[in-house]
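Here the complex is missing one protein chain, while the rest keep their positions.
Chain lettering (A, B and C) follows the sequence in which the chains are written, and residue indices restart at 1 in each chain.
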């Protein structure tokens, strides 16, 4: 059991009336208990919240007028990560539950159809189950170089498999892709992570369906799966982008703060970034 | 109001125990009333049916042993297609319902992120709403050549935009992609269609969200949207493939039969095909 | 030393006045001595021959009127393939001759820039030289499935690396790509090959620059490099296509005949194909 406090500060210059959809609130789910949370958006903006039908991810939407916009979210949580046995078996396809089956399908950033022969050649000879997914994780860690700026919002697992560089989301997308190609349902998990090396940031990992449960893997090796403050769960990054913006905006500040309490650190980072406009 | 009778016969040679997931049953939804239906699968196979959480698509799953497999589905329906006004407006993003918003996102076969500037350049100058989506439909019909065999199961809208050939699913995928890039929610619809020119076959169209409702378009111009016997509705072809097969099988027969009653025709086709194995 | 007799018969239906450029004549080069040859083209067509500036490949060009077109080429040759030592070293880049340097660059079908990290990861740990290129050849033979129809005229090495299927040209393109990515100059060689299993056909192999000379490899394992009747040598398939056609034509016959004299076989094949029009 661990406590965690997270905070995100996002600031934008809105250049034309724009619609924002954020996925920044901590998920409410078994193993992740919200003690308190606070969401603040610039005054005058009318915020609407909803949960998606599949995974219950929490979204907020609003229309923002021209001018500065500020979004701030804080939460305190208790995390409880059950131990993960090392010998979870692969679930035969016919035993995969109906609502898990969809996580075998290829998605925008995870072309498991394209990489199916590759996955078989790389991992098909290994015993199925936890050990094989660990082998995928190890292969990712050894084959990919973590290199910020080497990929972008349209980079897919296929690209990552070819270029062998990426950031957390790319590592996770390729992991998901290889798992699906091996008939292991897999999906993306995003959240707040504490990194030994600052800055703190959003993070992405992947989850594989093994032995009848979802198991979380971090192929970057940068964070502990058991201490991720989960925000969203989806088929790939498009489902759980922290922001999807329709309009014309410029991001002027992004600050993320993660305090695990038992760690002697409080790290802040500020980034001046051009936001992804849509 | 129109009556329609549809039938599909699928036969496979199962080479190793395989898992089948079919999406061949007619949807139960407003405007499409099932009078009767019958599903038959080779004896000894235990069939499980379920509906997906998002659109209620009807799937059947089963594990099949080595040997021949036969699947037969028949249905009689009454279709009622409401008239579609010509002046439906585009819905501003902030008014798009929460559960429709997802149909603005890029998907495996519809890279609306990649084609966003292209869509703006081609159609951005037109008045938004029904007229603009009709312009997309017209552009598809004029720019693409319907050419069976020119694309495959991994062909995406990006490929189709480049090569300018495809089949119904490719026409629909590119239509969806262009709509999404114009901030019009769009999705794939598959079903049984009656074609003036045989053989009868599964067909794919696309639906766009206009004026607060879904409107169906057939950019191939081969079938009447109002007379499609809908099977499934999804974000793209991966969600509503008529079959997804895990194992080793060979398709030996596919026969589709569509009788619209008021048409003097009964057409059958038989295809010997290698099934997509997974 | 070996004798070989080759013949190709090509027939087209020319639908509109079209320009043909063929690369079907046996190369004249050390180790390949032409005893006799004969080229026949439908009467009334004025044929112009030339050699390209880089490799001396022999081309014939002509304009053909509407109607049937026949091209027939026969040659008798003596082939002498010098033995290839097993220990040829890799040539350091600074010692690569000026006119060989270009074969390190990426080309249309051989994206060695894209696969450079992949090549290092797969083969970078092996000792450079002949052994490493043999390892590339072995890897291709083990990883790729020879599957006619699985690729087309626009398939590149990147595609082949992902899908793991192809025909001789695809095997060769990926071999070239991996060699270049390892700083080994490499290029495509096309010719007439005798196959134990009919039909006889054009064939493609790749050549790598090792120990100061070009060494021929056949990653498909289908033919003997020393017995290939070489037609052309180029950076990739676009340089040495057997036909490049500008106009509207339909291929109606392609027959290739290879007689190695010491083999008890004369095999003929006829293919009705749609020609690539340009």
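By definition in this document, contacts are C-beta pairs under 8 Å (C-beta built on N, C-alpha and C of every residue); 3 or more make two chains touch, one makes a residue touch a chain.
Because the structure is a prediction, the values reported are computed rather than measured.
Trainee: In the complete complex, the chain left out here touches which of the visible ones?
Mentor: When the full complex is considered, the omitted chain touches B, C.
Trainee: Of C:159, C:239 or C:260, which one is in contact with the hidden chain?
Mentor: Missing-chain contact among the listed residues: C:239.
Trainee: Return the single residue from C:37, C:52, C:224 or C:255 that touches the missing chain.
Mentor: Answering carefully, the residue with contact to the hidden chain is C:52.
Trainee: To test your reading of the contact rule: which positions on chain B touch the chain that is missing from view?
Mentor: 114-115, 117-118, 121, 143, 158, 161-165
Trainee: Identify the residues of chain C touching the omitted chain, counting contacts across the whole complex.
Mentor: So the residues of chain C touching the missing chain come out as 19, 21, 48, 50, 52-54, 59, 61-63, 92-94, 98-99, 101-102, 104-108, 111, 113-114, 116, 153-154, 183, 238-239, 244, 246, 278.
Just so we're on the same page, only the chains that are shown with their structure count from here on.
Trainee: Line, ring, star, complete or other: which describes how these chains touch one another?
Mentor: line
Trainee: Where centres are the averaged C-alpha coordinates, which chain has the largest centre distance to chain A?
Mentor: When every chain centre is compared against chain A, the largest gap points to C.
Trainee: Same or different for chain A and chain B, when you check if over half of the residue numbers at their contact belong to both copies?
Mentor: Same-residue interface.
Trainee: Roughly how many whole angstrom separate the Cα centroids of chain B and chain C?
Mentor: Centres of chain B and chain C (C-alpha means) sit 42 Å apart.
Trainee: Where the centres are mean C-alpha positions, what is the separation of chain A from chain C, in Å?
Mentor: 47
Trainee: Can you list the residues of chain C that touch 2 or more other chains?
Mentor: none
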